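See structure below.
After this line comes chain A, so read on.
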Amino acid sequence: MPLEGRVTTIYIDNLPYGVKDGQNLLQASLTLGFNLPYFCWHPALHSVGACRQCAVKVFKDESDTRGRLAMGCMTPATEGTRLSIEDPEAKAFRAGVIEWLMLNHPHDCPICDEGGECHLQDMTVMSGHNYRRSRFRKRTHLNQNLGPFLNHEMNRCIQCYRCVRFYRDYSGGRDFNVFASHDSVYFGRYEDGALESPFSGNLVEVCPTGVFTDKPFKEHPTRKWDLQTAPSVCTGCSLGCNIIVAERYGEVRRVLNRYNADVNRYFLCDRGRYGFDFVNSQRRLRLPLVDGRELVPEGSATQALSATEGGSPRPAPASSEAKGAVVRRAVARARDILHGSRRAIGIGSPRASVESNYALRSLVGPDNFCDGMTSGEHRLVGMMKDIVASGPVRSLSLAEVERADVVLVLGEDVVNTAPLLDLALRQAVRTRPEAVAEQLLRIPLWDDRAKREATQGKQGPLFVATPYPVSIDDIAVKSYRLSPDDIARLAQAVAYAIDPEGIAPLVGAADPLHVVAETIGGSLGLAARPLVIAGASLGSEAILRAAANVATALAKAGKKDAGLFLVAPEANSMGSALLGGMSLDEALEAVRTGGADTVVVVENDLTSRLKEASFRALFDSTKHSIVLDFFRNRTTELAEIVLPVATFAESSGTFVNNEGRAQRFFEVVNPDEIVSASWKWLGLLSGRGTGEEIAWDTLDDIIARISEDLPALAAIGSAAPGARDVPQVHRVPRDSHRVSGRTANVASLTVHEPPPPRDLDTPLSYSMEGSPRGRIPSSLIARIWAPRWNSVQALTRFQEEVGGPLKGGDPGALLFGPASDRTRAYFDGVPEAFAPDPRRPLAVAIRHVFGSEPLSALSRSVSERIPSRYVGITPDAARSLAVADGERVEVTVRDLRMELPVRIMAGLAEGLCALPEGLPDMPYVGLPAPAGILKRTAP
Partner candidate 1 sequence: MIVVVALVVLLGVLAIGAWLIILERRLLALWQDRYGPNRAGPFGLAQIVADMVKIFFKEDWVPPFADKVPFILAPGVIIATVLLSFAVVPFSPLFTVSRLNVGLLFFLGVSSLGVYSVILGGWASNSKYSLLGGIRGIVQMLSYEVFMGLSVVGVVMLAGSFDLSDIVRAQRGLWFFIPQILGFVIFFIGGIAVTHRIPFDLPEAENELVAGFHTEYSGMKFGMFYVGEYVGVVLISAMTVALFFGGWLGPFLPPLVWFLLKTFLFMCVFILVRAALPRPRYDQLLAFGWKLLLPLSLANIVLTAAIYLAAKG
Partner candidate 2 sequence: MFSILRSIWGVLLHTFAKRETVLYPEELPYLPPRARARIVLTRDPDGQERCVACNLCAAACPVDCISLQAAEDEAGRRYPSFFRINFSRCIACGFCEEACPTYAIQLTPDFELSERKRKDLVYEKEDLLIDGTGKYHGYNFYRQSGLAIRGKGKGEGDQENPPVDIRALHDPR
């Protein structure tokens, strides 16, 4: 993307450069590739001018030789600005500043996890301070226990204030602040305890030094240069945030943010950052199971431990032949079953990649393919796909959400279903007041402190309608607590308020919702970039329909920049919807009456989507079952054949996010020869006839097949270059150029250094050799590093301009074209007003950022933050049941009886109760459904 806006010429050390108008000198210098040190400035948090580190000399004009020192981050780049970065006085000033900052910095680098990727280290070296002159004592601080995600080491603090600015100002957290005064300034909580914000993990990347470091990573600290990394996509929710996954000694060590100007930009949520740990779970399957018994490769019993101490247990290094024999035996057995079966049903998963689902679909045939979603989920996701693909309003990217000026949230508890959407909305509500400040007071957008002073915390219009209190209530102009049906009705009323000709009013035009809708509709009508947010979490199609109607009404009202944002349930829900297939209930029907005798399940623990009885029935009524999964779970227990499958960290594939953006993830751990991607296993199974012929061998093959077969998914090939598109010598190295220990890592097993693993699927290599930095396509950026910039702040070197798109365009391919030429009629069908039944409240699903997503719930750090199950009831209901908070009640939903502690939720809409969905100790219920709640009688 070329630079937007007017281009200004500035002179840096007497040479002219063109920069975008309105930037500050620090941004401009970094965009141009200069090395100008800074601390308090952050590309997303902008300037406050606190640290005085980016001092440059600014000259009045050509004849000015004396100049004056100015802070780069606080000085706008105007036409003809002349500055000097190399000026001796400016350099001395910067060196002096860093020397002050280092006065109290402890002698910790060797034992600090930030060492080697520390912004403070980089800036110290860049400023030239290299010898401690101070002979005074150092100030010390006590640390706090900040929970399972972050380690606190306050001594290392340099008081840049980035942490509070991110935590409080940017992400809206409340339980973290700055205490004390002058040189005793302390950043922490009022008392020890886990940080409540689900974005706290970003402090690891925001903090320029080692005050906040990754706590799970601290169990096995590894230097950045030793980590084998690859670009990947988060599996935690449907947003598809870009991540960098890092591995050492065969174990995934951490996840860092991977900038994508269209998606997650600078930040991740804690579920995404810490949820990866399921990959290292003790429950991982490493060997195929046939009839419940492991197929153990010959010769692997002699050495029981992994190659490097500390790794999770995995089969010892058996020979390649032995492993191949195991794979052949398992595949032969599975093939026999498939050939002998009358009809095989394939149950895919919205959590598995497009490739794996497609492989299953072509193995069993499109008519026997089930997308692995319950019928409710199936319908919702299908409708979402239709709305996004054919509606007149575009589905926005997260980055566009940040720029929306009026937002209507319908039924989504965003922080728990799509956490980063919460963060984006917190920026969106600032856009309108800030635009006013910019226009009236001429405050540039980067001048953060002045901007906040001017706006005085004023926030733009955000309307929230949910059944229970949600995180964004604090930034909402107005929150409405309504039942799912009433949310749909409210939305319909809003649509009516915007387009009274096209839409009928609610039955009984005097419905009080119309009054509310008038306000919301009026506000949306005034917006330049209105946005409607809905999702699948309440299981209500009516909400989706009504949300689409609001968006359509806005489009009809001439809002070209109106947007829609639909939150899908799983990482690849949209991809599954595009593949087509039947729902889980239809699959059950096919087994029951359609004569299917074999079932193939891929990466789907069916207990989380089926009631116990249906789950049992599925396995009882099929003769054979083949299950491909990562873990031992209830589904694999019942299977005849279980094939161990590679996770997102060990395999490559494509996810389609809620916006319809196809994004490629790449393997970072080389799986051993047995564990492999589902699509690879299914490729082996699909070989028709005898012999070793298989349908596809590499990722390129299967993507080519998908493109041929399914035009709707044809664009996934352009999500990232294929292995064949990149010559061997230009493969992107997964190892850094200074990775260590190559001749010693496996020396305890063999002194004959084995060759690096070959990778035929991706344009990356298991090596430190490959494409020179800078020639790497943006979708293959495996490491944020540049000479002299070892920390993640090196990102500016990968961007076209600070905060702008990555060089060469942001990764990912949009599968749905522009919405401008689309027209569609309104959806019909408005539900009737909800009639609360105090005796049988309607149970609606409530989700938790930690726990409701089953994969991340297996992560050790995340599991510490998972609440135990409960039932949320209104204070009224509590009064009538005469129960107190925490008391146990008996809840009956759809024949399922559970004994749950009560959580009294002030603000829960009348006639509802809330059941947490997806928590590890919560069985599948199938919400929404009416619930019976009884006070437990004393035993």
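FYI, contacts are C-beta pairs under 8 Å (C-beta built on N, C-alpha and C of every residue); 3 or more make two chains touch, one makes a residue touch a chain; residues count from 1.
Selection rule: all candidates are chains of the complex that A comes from, given by their letters.
Everything numeric in this text was worked out from a predicted model, so none of it was measured.
One candidate from 1 or 2 touches chain A in this complex, that being 2.
Within the complex formed with candidate 2, the residues of chain A that make contact are 106-111, 115-116, 136-143, 153, 155-156, 179-180, 182, 184, 186, 218-223, 225-226, 248-249, 308-310, 738-745, 747-748, 750-751.
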